[in-house]
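Here the complex is missing one protein chain, while the rest keep their positions.
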Amino acid sequence: MKKIDKMHTFIGMDHSYEEAGVVLVGVPFDGTTSYRPGTRFAPNQIRMDSYGLETYSPYLDKDLEDVALNDIGDISIPFGNTVKALETIKETVTAIVKDDKKPFVIGGEHLISLPVVETLVKKHSDLHILHFDAHTDLREHYLGEKLSHATVMRRVHDLVGDGRIFQFGIRSGTKEEFIWAKEHTYLRPFDLDTLEQKIPSLMKKPIYLSIDLDVLDPSIFSGTGTPEPGGITMKELLNAFILMQKLSFAGADVVELSPHYDPSGVSTAVACKVIREVALLLCE
Amino acid sequence: MKKIDKMHTFIGMDHSYEEAGVVLVGVPFDGTTSYRPGTRFAPNQIRMDSYGLETYSPYLDKDLEDVALNDIGDISIPFGNTVKALETIKETVTAIVKDDKKPFVIGGEHLISLPVVETLVKKHSDLHILHFDAHTDLREHYLGEKLSHATVMRRVHDLVGDGRIFQFGIRSGTKEEFIWAKEHTYLRPFDLDTLEQKIPSLMKKPIYLSIDLDVLDPSIFSGTGTPEPGGITMKELLNAFILMQKLSFAGADVVELSPHYDPSGVSTAVACKVIREVALLLCE
Amino acid sequence: MKKIDKMHTFIGMDHSYEEAGVVLVGVPFDGTTSYRPGTRFAPNQIRMDSYGLETYSPYLDKDLEDVALNDIGDISIPFGNTVKALETIKETVTAIVKDDKKPFVIGGEHLISLPVVETLVKKHSDLHILHFDAHTDLREHYLGEKLSHATVMRRVHDLVGDGRIFQFGIRSGTKEEFIWAKEHTYLRPFDLDTLEQKIPSLMKKPIYLSIDLDVLDPSIFSGTGTPEPGGITMKELLNAFILMQKLSFAGADVVELSPHYDPSGVSTAVACKVIREVALLLCE
Amino acid sequence: MKKIDKMHTFIGMDHSYEEAGVVLVGVPFDGTTSYRPGTRFAPNQIRMDSYGLETYSPYLDKDLEDVALNDIGDISIPFGNTVKALETIKETVTAIVKDDKKPFVIGGEHLISLPVVETLVKKHSDLHILHFDAHTDLREHYLGEKLSHATVMRRVHDLVGDGRIFQFGIRSGTKEEFIWAKEHTYLRPFDLDTLEQKIPSLMKKPIYLSIDLDVLDPSIFSGTGTPEPGGITMKELLNAFILMQKLSFAGADVVELSPHYDPSGVSTAVACKVIREVALLLCE
Amino acid sequence: MKKIDKMHTFIGMDHSYEEAGVVLVGVPFDGTTSYRPGTRFAPNQIRMDSYGLETYSPYLDKDLEDVALNDIGDISIPFGNTVKALETIKETVTAIVKDDKKPFVIGGEHLISLPVVETLVKKHSDLHILHFDAHTDLREHYLGEKLSHATVMRRVHDLVGDGRIFQFGIRSGTKEEFIWAKEHTYLRPFDLDTLEQKIPSLMKKPIYLSIDLDVLDPSIFSGTGTPEPGGITMKELLNAFILMQKLSFAGADVVELSPHYDPSGVSTAVACKVIREVALLLCE
Partner (left out) sequence: MKKIDKMHTFIGMDHSYEEAGVVLVGVPFDGTTSYRPGTRFAPNQIRMDSYGLETYSPYLDKDLEDVALNDIGDISIPFGNTVKALETIKETVTAIVKDDKKPFVIGGEHLISLPVVETLVKKHSDLHILHFDAHTDLREHYLGEKLSHATVMRRVHDLVGDGRIFQFGIRSGTKEEFIWAKEHTYLRPFDLDTLEQKIPSLMKKPIYLSIDLDVLDPSIFSGTGTPEPGGITMKELLNAFILMQKLSFAGADVVELSPHYDPSGVSTAVACKVIREVALLLCE
């Protein structure tokens, strides 16, 4: 009998884990989401809807069919226990990095960046973080917890220190966070306009790219827990991918799609397109 | 690295094709749908949402984990060419039947019953059809076409003849269809109340079970192309499954879920539960 | 050039006003709706979605194609001025009644029954009201206003007096309304179970049938301003139509569909089916 | 200036905490929800939509305006830390019970019953549990966790022991759970039909009433994390309230409304009506 | 017992009426809405969703926690009687102004600006109107009524006269309205590009700011009665707030959010952010 396709990998990518240089892994975790939960549904919705997308990118003039990417599916996460969830993620990512492959993590909520950076910083001691987001994520605590989507970049800073985190598109946070950022990170509010001038200083460095999709304006990306109007356009983000072709990536994540707040399916289509472009950037 | 689950079979069933006695196959075809299309999305939505369902049925006191079912995924269907689509379905079903396994087809629209019956009637010359539906589906033509969801039971009648089709729950059709049914099929309007009395005469016969989910009242099953108020309740359908334990099934289909008209996800949950029960009936 | 159909009458009915005995008229008024407005959109949504319905009723064994019904479209209603709106409705209904035709009014909200009854009671001094509803609608005032969807049956009582209003399915109101009803109307709470026993006393009387669709349980009819759980099923309503074949109707209304609270389209399908049955009852 | 109403209590109830005998408290916790989260939004959505409901119940012939109920608002819950969340709930409930008032808890997810029972069982050593649910909730562990919505009744059993838990409407669980229930709880599958016969043995006992709203069929209650078709009707539940007037309640909860899966608002209307009836049962 | 928060003011603002300089008042009126009603639901939806927003504005570098704002809740409005509704609004606003506080009115539909301007113009005879909108709102009559959302700026002109109304972003109206505007108002079509050049002439004048949120492109603001594609972006509006820091405001309104046409919640998030910025502008 003829082979029958099952829609269970991103745009039907069928490279084996062994031959792949980049490994895409879904992390359906939204345990610390404080407003509208549901990012747990993102990885599978993305896989299902990715069949509406072409594999060819006219922006980067590269085709996903020509690169060695493996989609290993979703990590199984416990509910109601954040510490155990992060350990589970770290275990998988560590295995990927040990096999000398780049992890490409699909959220889930933003806190999942933490175990990935924790793993990568052991391999790349000079890891730099390129962070696109609407929110500062620089709180020391949030509602009494140190581990939260709202503290994740502060926890990343605990690992990498001053001058290593480059934040773009930020337009929401407490006054304290904005003040703290002035001393400890590079924070470009509202847009990506200074990305191009920062590129030279980031070249030759191992970069971890963390894209919280809510950096986009909610007009194009409504399907997220905390929509924050006044964001960047899809074209601005696509132009950033063109600029970032000069960089060397050690890993990446794309987080915070919440499909149940995406009644038209457009936010999921956005996530699919962003993932295609980031995958092409990771696969040198 | 630890094995990672991919949500790509119905409730995670992982029997191989070889060991299975029943083969579930998705048919994402909605080419003749005249009102609201979209049943093409049903098989994958069903697989994704089936993870909210238990494998154990307290109605039949059987567990899906104990039976030999294989989910081979979806048949790839061309768009805009009904004849070619039906041929493609027939090809796959023929292979399954040749391998001495029972086909369990998940639609897609109702016309997909036709190639399945065509295949099974060759093996079981005395095939009887148990048909649950809101609509008669007995037109000779529909909008000028002989092959249509609205003519499918008439085409099935062309294959099996008088006295072989048992229709239940019917509440919509032209006056001509209801009159035609009086001579050629057994048609119980509005409900399943006479199913129990018909069971004895159907025992020991090879039965093909065709469930158009719109037999259910749209209160519990809104996610379909042509919702027809006044249907049966879920409890009535679940009771029918208990009655049907006495029958021998040669194959089955469950059709006409249209997930994009199911904003709450309830219709897909209904489809998942019906499929679990029918799978347990098929796996003797 | 070949004639092209325009979807602008209920299930494509194309009898002229002149030859019709029953005239269907849409009244897109929701000016006193206190909770969720939007019944103004019902008449046109009903016309558009009626194309998913058969003209033949297997319940009454009659076909809409065989009866003389004319759909004159919608009355144009001013916004924010209830008195003027009611006058506008009355003007149209008066013209219909003067032409010796029965008015069949599609709401809009329930207050529109008032000008219709006002007109009909002039012609039929012994007009009886058959009222299906979740709500008593018997307040003397509502939020300071005498003209309101919540007072409409009290205003109708002002016109027809004691013993003329028969209310079924009622399950919401103030304690005062329930007490008042005991002396002035026949009120059957929760269901239609006593309808059959009331039929003999209503035969030979001119009946005005007013169906507030929220008499149905919100499981089957969610698309309404104030959904009130615990209502009747669609089958119970369909059975009532069979019982009511013995009555003589002077006019009717079907009100309170609010299509924007009907994401699956099922409520509109319900309204279409109810209107088909009522139309068949009106067309003797 | 005239007083202006703020919609911040259930149907505008404005009794003070001091004069109240029953205290309604919202618990926006959904930390262990394994499928579709979002019950955290229920308490406030319920308050907002309760303004569409009458205070008078024609079922119990009692009016909420005549009883001493106080709505103290929502407990503030941390995210991602189940143990701390349960402690926070227990603290508030303990204060209420200490003040000799009955707690009426509005979920949130079902695990919140645990700290309430823990508190009440200290006061009422012979506390009996009346449990309406679609799911057994009797697992020993769930995905490796002992504290979960899927284990809550097992944890309650740890507190009250055999013969104290009465479960109705159950239609989903593992085979093991159904077998375990046979020895340790009274479990009526699928419906409430034996409730009336159990009433006499429950009279004079202090009863804790726990209503997981998913006991209702998803036709009338779609807005929940794990819809399970084949449930009871709203009328069956309303009849149960009439039967339960003979019982003495020590406290109650109504849980598992997830408003974001309730596009039509009907599930929230159901929750409001159930809460009104339970409030009237609690306020002797 | 610990104090429990109730979500009943905008982002939890808890200044008393007495200490406040600016008073936020909700006006749930949509009585003249001609297309899609529902702005009556805006004030409470805004309050509920405002909890997803930070109190700090990185645009104006000010924090809502540092200013004296009181949210007095919603005015209770009758249904179906426009004249009485406007009187009710005027009564409340007059009390606020008499207490020497600035009114900040949250709609509801646009007609509610009229009683606010009527009140303020008595205090500030040289009141200037800054009007952001998609629509001219300059009709003399609309569907036979002088009081309508479509005539509101014409009625305001009746009060303040020529040269006082500054309209921006306008892109819809009759030809007559655009011609009339040339003589009587300043009308900038399509965008806010000339706002900066108009600022100097508006400085030192008492300004009433009326923001019809449909001035925004429906890509970012779909939740409104009459979406008009081709509007301004959220960034353009946020920049306007920065420019307007130089002006002195006597009062303001933000109108025309219709939450039931906002399936993703983004429009309500936009309204919340606009209200935060306007509140910061009002609180000098």
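The letters A, B, C, D and E name the chains in turn, as written, and every chain counts its residues from 1.
Throughout what follows, a residue touches a chain if its C-beta (ideal position, glycine included) is under 8 Å from a C-beta of that chain, and two chains touch if they have at least 3 such contacts.
All figures in this text were calculated on a predicted structure; none of them were measured in a lab.
Although it is not drawn here, the omitted chain touches the following shown chains in the complete assembly: A, B, C, E. Considering the whole complex, the residue from A:E118, A:E145 or A:D217 that touches the absent chain is A:D217.
The omitted chain makes contact with just one of the residues C:T92, C:S113, C:S172 or C:T185: C:T92. For chain E, the residues in touch with the chain missing from this view are 35-36, 170-175, 178, 189-190, 217-220, 222-223, 226-231, 261-263. Take chain A: the residues that touch the chain left off the picture are 51-54, 56, 58, 63, 217, 219-220, 233-235, 238, 263-266, 269-270, 273. One chain of the complex is left out; on chain B, the residues touching it are 30-34, 36-38, 40, 76, 78-82, 84, 143-145, 147-148, 260-261.
Here is the rule we use: only the chains that are shown with their structure count from here on.
Minimum number of contact steps separating chain B from chain E: 2.
Chains touching both chain C and chain D: B, E. Its interface matching that of B-C in over half of the contact pairs by residue number, C-D stands out among D-E, C-D or C-E. The distance from the centre of chain A to the centre of chain B, each centre being the mean of the chain's C-alpha atoms, comes to 41 Å. Centre-to-centre spacing of chain B and chain D amounts to 38 Å, using the average Cα coordinate of each chain. The set of chain B residues touching two or more other chains comprises 217, 219-220, 263. Taken as a graph of touching chains, this assembly has some other topology, since it is neither a line, a ring, a star nor fully connected.
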